[in-house]
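Could you have a look at this structure, given as structure tokens, before my questions?
One chain of protein is taken out of this complex; the other chains stay put.
== chain A ==
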Amino acid sequence: MDTMISFLSENGMDLLVKTWEHLYISLAAAGLGVIVAVPLGIALTRIKRIAGFIMGILSIIQTIPSFAILVLFIPILGIGKVPAIVALFIYSLLPILRNTYIGISGVSNNLLEVGKGMGMTNWERIVQVELPLAVPVIMAGIRLSTVYLIGWATLASYIGAGGLGDYIFSGLNLYQTEFILAGAIPVTILALLTDLLLGKVEDWVTPTGMKKLKVNA
């Protein structure tokens, strides 16, 4: 306990900075992931024939150890925050893409046909029918992805991106438990808080009619 307090008094400011870096890397990657994977997921539902193929490729990428991917980007993007964000972004893709695809594919054909039959354009159908109906599934993907990224962002410290990983790695190198804990505990808290927050966001973007549907079911 004493060591904790002395650690905080010595490194308190630094801890805040690193936490912020950590959050920044993870959220930037997740944000990019959403921007790319959601439209891509929707697009894939229009071309189901190649959807399996693309998701297959992403699954394979997903199995490459995170560490390897991080290192892989050094020759191209060098070291620092940018390659870290890019690498994590690639990891975020699959869960978001897959959930978007599943969510949108899960919208009943019937409703789509009604929409079309009533004279909705493709775009109107995506915005007014498919996305609102798929939002719970898509949000689940985004939540999962973001929480994972917060964990993986620890590794980013290896390529000089900073973040809470710095503590963990120096703790491991110097055999200093308080440093390991100073990294691991905030990461866990960050992950939990983010999940909670995104849960709220999910609730907020889910159409009212569907929330009631869930309660009843």
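Rule of thumb we're sticking to: a residue touches a chain if its C-beta (ideal position, glycine included) is under 8 Å from a C-beta of that chain, and two chains touch if they have at least 3 such contacts; residues count from 1.
The rule we apply is simple: contacts and distances are computed from a predicted model.
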Next item on the list: Would you kindly match the missing chain to its UniProt protein name, picking from "Fe-S cluster assembly protein SufD", "Quaternary amine transport ATP-binding protein", "Glycerol-3-phosphate dehydrogenase" or "Pyridine nucleotide-disulfide oxidoreductase"?
Entry: "Quaternary amine transport ATP-binding protein"
Checklist line | Residue in contact with the excluded chain [from A:V17, A:I54 or A:M120] | finding: A:M120
Checklist line | Options A:G12, A:G78, A:G106 or A:P207, residue touching the unrepresented chain | finding: A:P207
Check: Since one chain has been left out of the picture, which residues of chain A touch it in the full complex?
Finding: 110-111, 113-121, 124, 129, 132-133, 207-210, 212-213, 216
